[in-house]
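A protein chain is absent from this complex, but the other protein chains hold their places.
Our next item is subunit A:
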Amino acid sequence: MSALTSRPTAANAGRLAAVSRRRRNAKLGWNILGLLVFVLAAFPVYWMINTAFKPAKDAIDPKPHFFPWPVSLENFHRALNISDFWGPVERSLIVSASTVVIGSVIGLLAALAISRFAFRGRKVVIVGILTVQMVPLVAMIIPVFLLLNQIHQIDKLSGLVLTYLTFVLPFTVWTLRGFIVNIPKELEEAAMVDGCSRTGAFIRVVFPLLAPGLVATSIYGFIQAWNEFLYALLVMSQDHQTATVWLGSFTTQHGTEYAPMMAGSTMMGIPVVILFLLVQRKMAAGLTAGAVKG
């Protein structure tokens, strides 16, 4: 292709023009298909926001309104007042934040162990952590419930934090390991040659470099804990439900009031989407860290 275009002789200029026209047409076709994918992928998100911001009576007009005009916040008022909204949100925040803090500390230590130390059984630990991620949590719900019942953690936020660690921890360890591996060991060694202890070298050299990765991992873990539904449904009682269960029961109790429900969904979903957009690139980098061959 490049060989052709570099020698635009008069003879094949016409043919080249035809080829490029055909290519432009093909590109147009692909772009149209791409836009179609965009519309299909984005539609549910758009429809949620659209419904949330229009007056409730427009939402149940048999002829759909495709733009929220006039913009109205009445659905948000209704969603906030229909039942306790801030209680569940507060509980979700407490649970997610505790899970992430505990998970990050424990996870960081474990990640350091498997990325910076050579020891017997390291391979077993790595495979173990990867395997644990494969355990379907739904299947574990009965024994976990009985365990929490035994140690009196039913209907307690601490019990929920404990169960959330099962999926936040393995993931945190694996991702942080990816970030740590990307930090050259030489930096630490140089610091140790200059008289730092191993711990000192870590705190002064590795930790600052790791911080952005740690933040990204934490945010991702936070999102996962915030979104969790099944265990929250089972462990917490009606009076202490978390935000996801709140939205879920919004469905069952006031089934027909879709407009306020979309307002509730928007309030729960949009912060998560924004957080996710912030860290997604970083996370992808961490997950595939070093996977690309040099």
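Methods note: contacts are C-beta pairs under 8 Å (C-beta built on N, C-alpha and C of every residue); 3 or more make two chains touch, one makes a residue touch a chain; residues count from 1.
Convention: contacts and distances are computed from a predicted model.
**Student:** The complex lacks one chain in this depiction; which UniProt name from "Anti-anti-sigma factor", "Fumarate hydratase", "Carbohydrate ABC transporter membrane protein 1, CUT1 family" or "ATP-binding cassette domain-containing protein" does that chain carry?
**Tutor:** Going by UniProt, the chain not displayed is called "Carbohydrate ABC transporter membrane protein 1, CUT1 family".
**Student:** Per the definition of touch given earlier, which of A:21, A:185 or A:204 contacts the omitted chain?
**Tutor:** Considering all chains, including the one not shown, the answer is A:185.
**Student:** Pick from A:141, A:196 or A:215: which residue touches the chain that isn't shown?
**Tutor:** A:141
**Student:** Just the residue numbers, please: which parts of subunit A touch the chain that's not shown?
**Tutor:** Counting only subunit A, the missing chain is touched by 1, 26-27, 30-31, 33-35, 37-38, 41-42, 44-45, 47-48, 51, 59-64, 106-107, 109-110, 112-114, 117-120, 122-127, 130-132, 134-147, 149, 162-163, 165-166, 169-170, 173, 177-178, 181-182, 184-186, 223, 226-227, 229-230, 233-234, 244, 247-252, 255, 258, 261-262, 265, 268-269, 272-273, 275-277, 280, 284, 288-294.
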